[in-house]
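Every protein chain of the complex appears in place save one, which is left out.
== subunit A ==
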Amino acid sequence: MEGRESGLDMNLGVGLDLDGFLVRLRRGEVLHEAEVRSLCWRAREILIEEPNVLLVDAPVTIAGDVHGQYFDLMELFLVGGDVPATRYLFLGDFVDRGYYSVETFLLLLTMKVRWPDRVYLIRGNHESRQITQVYGFYDECVRKFGSATVWRFCTDLFDYLSLGALVGGKVFCVHGGLSPSISTLDQIRAIDRKQEVPHDGAMCDLMWSDPEVMDGWALSPRGAGFLFGGDIVAQFNHTNGLDLIARAHQLVMEGYKEMFDGKLVTVWSAPNYCYRCGNVAAILSLSSDLQWRYHVFEAAKVDAKNAPRKQPVLEYFL
């Protein structure tokens, strides 16, 4: 068929019907295990060629944590525009917490493989073997596929995700934040990223750190990464010729939050996080000349089949 991308997985000979995958995934259907294997293999070939710091052209729309909230991801695309017409950069944390991490990640991955220069994915702290065993992705894979095989495919693939992105040479994008071990983008480029997220060090910090209204560095109450202050951000931006650091990692009730006179922004793209936080979400659109606009959106009200959303289990003290 014209326009269809297809290819053979060299190992297993399973064809990659990416357009077919997209139709099914957009309906909320899960792929078969063999299809996931082929998709991950093909995605690996693409990601392995990408640098630690992706070079992304504007215009681009930047999205923060999605956390398996598949129907809210559909809402995000309604607000920001469909792929491939809109170019997207997702800042990690595609999985865990929400109930549809499998569908969410497979959709984003298929889009990446189908349109490698229209969808960019960087790694979040939840793209990790250890964290996904605690926060839901592992359990969801076992429930939906009957074994941990798909979880292994995905977590092996996570090791190939880039650590950050640079948009238009001026906007540095990372999941968490800065590291006391890193003062230049070149130092990020020198990291060997193809490993599980370490417990400490530069690669860990990039995915775990948080900005804080203070000066200097402090230990993070998360137990990994650091807190970094406005002076650190100013210095990093100045050293690297940046206008802005765009990051995610922290729930923001208003969807986005600027700090340090607009030198850093947190973008959060999971509305009504965990189905209980009551927050709105946001995406950040950068125009060709790097003007930025936020689009705020709420949680989706209906699922793809136009039925009321299933009520998830809730955690409150009762």
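Note that in this section a contact is a pair of C-beta atoms (placed from the backbone, for glycine too) under 8 Å apart; a residue touches a chain by one contact, two chains touch by 3 or more; residues count from 1.
Just so it is clear, contacts and distances are computed from a predicted model.
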From the names "Exostosin-2", "Sodium/hydrogen exchanger", "Leucine carboxyl methyltransferase 1" or "Prefoldin subunit 5", which one matches the UniProt record for the unseen chain? "Leucine carboxyl methyltransferase 1"
Out of A:I48, A:L78, A:A190 or A:A218, which touches the unshown chain? A:A218
Can you work out which residue in A:T86, A:T149, A:S181 or A:Q250 touches the chain that's missing from view? A:Q250
Residue ranges of subunit A at the interface with the undisplayed chain: 125, 130, 134, 199-200, 208, 210, 212-214, 218-224, 227, 250-253, 272-279, 311, 314, 316-318
